[in-house]
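Following this message is one structure expressed as structure tokens.
Removed from the display is one protein chain of the complex; every other protein chain stays in position.
So that you can tell them apart, the chains are marked A, B and C in the order they are listed, and the count of residues begins at 1 in each.
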Amino acid sequence: MNRKDWLLFLGVGLFIGVFPLVVLQFKAVSHYVDVMIFAGIFSLVCLGLSMLMGFAGQISMAQAAFFGIGAYASGILTSRFGLNPWAAMPVGVALSASVAWLIGIPTLRLKGHYLAMATLGFGVIVHIILGEEVEWTGGPSGLVDIPGLSLFGRPVTNDVHWYYLVWGIVFLALVFCLHVIHSRVGRALRAIHEEETAAEAMGVPTARFKLQVFVLSAVFAAVAGSLYTHYVTCLNPGSFNLMWSIRFLLMVMVGGMRSLWGAIMGTVLLTFVGNEWLQVFADFEVLIYGAILLVVAMFFPGGLVSLVPRWPGPRKDPIPAASDGGS
Amino acid sequence: MLKVKSVHTYYGNIHALKGVSLHVRPGETVALIGANGAGKSTIVNTICGQIKPLKGRIEFQGQPIEGLAPEEIVRRGIALVPEGRQIFATLTVESNLEMGGFVHRNNHRQVREDMTRMYDRFPILRQRSRQLAGTLSGGEQQMLAISRALMSRPQLLVLDEPSMGLAPLIVREIFSIIEELRREGRTILLIEQNARAALQIADRGYVLETGKVVLQGEGNTLLEHREVQRAYLGKGAGQIVDA
Amino acid sequence: MTEHTLAMDILQYTISGLTVGVIYAMVALGYNIIYNVTEIINFAQGEFVMLGGLFAAFFVGTFGMPIHFAFFSAVFTTACVGLIMERFVIRRARNTGVLSLIIITIAISIMLKGSAMLWWGKDPYSLPPFSSGGPIMIGGAALQPQALWIFGVSALVVLLLTLFFRRSVYGKAMLACADNPGAARMVGIPVRQMVLLSFILSAAIGAAAGVVITPISMMEYDRGAMLGLKGFGAAVLGGLGQFFGALVAGAILGLAESFCAGYLSSGYKDAVALVLLLLALFFKPEGIFGSGEAAKLKKF
Partner (left out) sequence: MDSHDFGKAILELEDITMQFGGITALQGVTYQVPPDVIQAVIGPNGAGKTTLFHCISGLLQPTSGCVRMNGHRINGLPPHRITALGIARTFQHVALFKSMTVLENVMLARHPRTHSGFLATGFRLPGMRSEEKQIRESAACFLDFVGLEDDAHLEAGTLPLGKQKILEIARALATEPRLVLLDEPAGGLNMRETEELGELIRRIREKGTTVMLVEHDMNLIMEISDRILVLHYGRHLATGTPVEIKDHPAVIEAYLGEG
């Protein structure tokens, strides 16, 4: 992490820290805490996707599937087998990671459109399985009565506690990712994105790194899925369909693919858009999502962070900022 | 016929052409030689509309053509035999020729006639007319590329490095084809790294070095010029020519 | 006795499998045409099918058009959608890179789906069959006359397309654009118009598929994605860019799906095609009928 990251860390941390204290003062927006919990959960998914797509340059339309695997593993193990949520989470993560690893070996050999289609196909298959395996998943009607989380022997029921728990995990994940991207591994990922052949020729085992970052993104998605399960305490396949994969993609793109901060920013923004502001438009929602996606992809491929001057994202100006050096 | 007036072109962030001027008169064969990276291909790409020049003018038959789309430039009568041949590898030989006559697609008879003419000129292409062009040998591909360009009945034929990557025997054959085209009275702009062969068949020549024309003159005169030997082979290897 | 029913079942599944398989093949043709010219995979391909079906239902239901006339109107209208999509979106985004193009075609597909939902609502629409008359019984299995229309239309489409790409100058010019766009421009082919043409053509073919299938399986706003995916499966399985391959692969997918629905589980019938797609992508991305040699030639 460089100095700018630390400054951002401080600023964003402060904002996240006081956010519930402020909004809870106002009745009209007090449910924003709830929205922010979802935003935090989705941020975890998007951090992984940002590492995969923004840094390593590999598209995935299957993040909702990994999210779903984590969620259902947690849901099934706790509600049917009475496992402690904290024990179920690693099982879901391990499952998601193994699936990602298995599916990633052949998938990540593909490029561009083929990769997108393969991950998309895989995502849809997982969604179908979630809907069909009624004995396990409850089918289309889903699972209910999933236990909530408890921490230090006390159940976490208060939204504010949930809020700090989720965002605490998000920040840990963020620190992990920031460390990775400012290191040997991060350089390798960026190199794969820019010139895969040259990266390979410089001794980077590109196939292995693509697979590892894919697994990492699946791990993050599974952790998020598990948190989601225990927060909402019921599940149905509708939260893990293709549209959700596209939403995650959009969150990362809107914020800016090549910045982890952008991923979080985009996620928070779009969670508010989706959960709050678009509700007004009801049936127009899908159309508006499509329009945002189109506009961002066509006109702001760098995302919101590219609009902020001197942000550590892809820059257009040929003279690099002097402060960008070192770390 | 073709006038290039102090053209500047950037290739990425490289200033590839720094004020190049040259002209080709009707019926002339003009050679453009120079070392790798001198900007030969950039000139071709600029004339044929692949790159837009930053400054300068290009006139063809009195009309400005700089900035026009490549397909429009073909329609005006400039055909290119591109570097590396660039035939349609996955199409048959015959389809390649047909595509060469694309600008005359409404004149079916003319395209057929021209195709027969090409087959008469290069009987090997007739033999292989149903084969995928990518399966041809290098020399055959070059013949196909030349025929494809001729199919548009160009007023000016631009050949970009026609000898590249070909065996000496084949190179000789390609040059005799060019010589023949010249004798037929075609106007030809020939870009070559094979300086001697190019200058021998050219009426006039230009020597390009780091994006500028450093020398110009009659083909034979240039051949004798020490600067040519230097520009092309470097001073160390100049002795090769002396030998 | 049981053997008799088994044979009847098999025949019935074969017929219904082929019927839907032919539709996948037509979607695959749409992918192939655009891919042939631009090397873009158009993720909105399935939406063209949905639009075709719904437009036809709209023309019949609202304007009282006769079905054959509605067929052509729907194909024409959808082709216009394809035109608009290329002219105003894809053309502006050609240089933005694969990732952006993928996202853009996905965005378009979402928008088409959303618009269809707003316009027609979420209910399925139906169409009268193209010709009247009850099902034809073959060895105890029922064959809908509409299925014959489906086979007929798709056979015609494949025939016309093959002729177009083999014989017509424009067809060959489109192939030339795919092979080497730079060289295509250098021989005077207007690449942009060819790209536009490819979007129009594939939208029209998708729409035709949508109209002919609607009398059998109805049509609703959200059918596009799945049709698109399965059509892509057929396209990959058959070898991208291969028309005949797409036809065979579409039939294979349709049969696999129909037999899965019959003997295993109807819920998983959608997954079958996708699993085949993944297997094809993993183990033979050039497809069963894709020529490895042609791929190599192209790369060089």
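To be clear about the criterion, a residue touches a chain if its C-beta (ideal position, glycine included) is under 8 Å from a C-beta of that chain, and two chains touch if they have at least 3 such contacts.
None of the values given here were measured: they were computed from a predicted structure.
**Student:** Among A:Leu77, A:Leu95 or A:Ala191, which residue is in contact with the omitted chain in the full complex?
**Tutor:** Checking the options A:Leu77, A:Leu95 or A:Ala191, the one contacting the hidden chain is A:Ala191.
**Student:** Hey, which of A:Ser30, A:Ser141 or A:Ser183 is the one touching the hidden chain?
**Tutor:** Only one of A:Ser30, A:Ser141 or A:Ser183 touches the chain omitted from view, namely A:Ser183.
**Student:** Just one of A:Val204, A:Val268 or A:Leu304 touches the chain that is missing; which is it?
**Tutor:** A:Val204
**Student:** Touching the hidden chain in the full complex, which residues of subunit B are there? Just list them.
**Tutor:** Those residues of subunit B that touch the unshown chain are 13-14, 35-37, 84, 89, 134-138, 140-141, 161, 163-168, 171, 175, 193-197, 200, 210, 233-237, 239-241, 243.
**Student:** Considering the whole complex rather than only what is displayed, give the residues of subunit A touching the chain that is not shown.
**Tutor:** So the residues of subunit A touching the missing chain come out as 176-177, 179-180, 183-188, 190-191, 194-195, 197-207, 212-213, 216, 314-315, 318-320, 322, 324-326.
Methods note: only the chains that are shown with their structure count from here on.
**Student:** What is the identifier of the chain with the smallest separation between its Cα mean and the overall Cα mean?
**Tutor:** C
**Student:** Taking mean CA positions as centres, which chain lies farthest from subunit C?
**Tutor:** So the farthest one, by centre of C-alpha atoms, is B.
**Student:** State the pair of chains with the top count of C-beta pairs in contact.
**Tutor:** By number of C-beta pairs in contact, the leading chain pair is A-C.
**Student:** Determine the centre-to-centre distance between subunit B and subunit C, using the mean Cα coordinates as centres, and give it in whole Å.
**Tutor:** Taking the average C-alpha coordinate of subunit B and of subunit C, the gap between them is 43 Å.
**Student:** Which subunit B residues sit where two or more other chains touch them?
**Tutor:** none
**Student:** Can you tell me which positions in subunit A touch subunit C when the two form their complex?
**Tutor:** Result: residues 53, 57, 59, 106-107, 110-114, 116-118, 120-122, 124-125, 128-129, 131-132, 242, 246, 249, 253, 283-291, 293-294, 296-298, 301 of subunit A touch subunit C.
**Student:** Enumerate the contact residues on subunit C facing subunit A in the complex.
**Tutor:** The contact residues of subunit C facing subunit A are 40-41, 43, 89, 92-93, 96-100, 102-104, 106-111, 113-115, 117-118, 225-226, 229, 232-233, 236, 265, 267-268, 270-271, 274-275, 277-278, 281-283, 285.
**Student:** State the interface residues of subunit C toward subunit B in the complex, per the touch definition above.
**Tutor:** Residues in contact with subunit B: 169, 172-173, 175-176, 178-180, 182-191, 293-294, 297-298, 300.
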